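Each chain you see keeps its place in the complex, though not every chain is here.
Chain lettering (A and B) follows the sequence in which the chains are written, and residue indices restart at 1 in each chain.
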């Protein structure tokens, strides 16, 4: 039997495979497809204090090996979450992590303070990288000072595991990773979507209502992998790799580059069972290579 | 009904005209109960330009042989690839997805109105209604007589009225120009087709106080309610076309 469990700070994962925020709903949408409790963890969709209705349709455009989205953090707010979602997701025997968003530092802090009351949430993922909302979001992820401030503020009210999710739309990803580490984050997750765009040539207009949107899927994987590798070599806290992971082989690239865990995003749209298949694939790979513990291959190429 | 990810086998792929074909798919599993208006997300293999699945309405169901049909119009690379599938090839489906048309009470007067490949869900709907003792009439609109497909299948449901834009068969003009809409009143209209057509039908229904359901074809990524890409503006806020729809009552839409 190979060992698949990994640790993200004080949080134990039964395997390194989680699902990415905004691509896995609240988990229950997948109940028909597989037992969600098999996963290492699930990151719930982006949550804000107040309900948000997101951006106008059209919000999606297919691109070569990827897609653009401009959802814009549509969600029903923390009250609805606490009353209607939390009781349901608490039943899963896995780490249920809330993706925390705001337009101001106060927003982020207020939300973190609300979630502290929910004892079955072992970690939050601080999203300072959403490219799809006018105010807030990516500004925190592309400006080092704002990033530091918001992480520090949230750290001061959130005692459990704090994951900071970074934006790839920056010159130096390691600068932001170091800031997160310095401010006491327990882990870094990356990447969020790359800012992109598409035009409907027939109709001579942008494909998205917001003109630009977030690029995800295998197209971004080489960029994501590079940033994960750079980050894993720049900080000591664990790095969670995200970006274009469709198969176990893709996931293994991130582990070999230094990610302690990974998140499956867009893949779940194409094959809802992707995440469990990836767990199986990682297990098989380790068995074939006669490696007994997944932790042995984390950062392998950096040795 | 539990959603599934399942491989189907192509039983038949029948070209109806230069644009439209019917895929008949069969599964080794027992088909779940399917409802008219529901759809499936098809994985298109071997098409480098087709990254996401593609949604198609269920056109017809045969529980005895565990087969379903899709009526598909070639719109781009994904549908072109599907049009080339051969008998025996495998196809992965996520299904059944979406809500369904509301089945009204007995003795309602019902019109099923469809344009182009929008007629796809109406065959299943019509058969379903007929098997429950309802007597829908059908109004189908096509560009020209060469585009008319599956006429006799629809005729087996009830009376079929036709329009063609060039007047080569049925009444000349758009679907909403047909005299039946002036000569009769319906309790329920069920409509699927290009959005301008559906909006015209919705307008007619608003004016005549007719209840109207439409099946929307919004762009989808996942098809089962997690990506929030397929939203529709409704009087109850933004709803997902893939889970709250694709069927909407037009009184709920901000049209």
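Brief remarks on what is shown
Just so it is clear, contacts are C-beta pairs under 8 Å (C-beta built on N, C-alpha and C of every residue); 3 or more make two chains touch, one makes a residue touch a chain.
All of these numbers come straight from a predicted model, not from anything done at the bench.
Just one of each chain type is placed here, yet the complete complex contains A x2, B x2.
Assume only the chains that are shown with their structure count from here on.
Chain A and chain B, compared by their mean Cα positions, are separated by 36 Å. Within the complex formed with chain B, the chain A residues making contact are 22-25, 29-30, 32-33, 45, 53-54, 56-67, 69, 71, 74, 217, 266, 268-273.
Those residues of chain B that touch chain A in the shared complex are 2-5, 43, 49-53, 92, 94, 218-233, 237-238.
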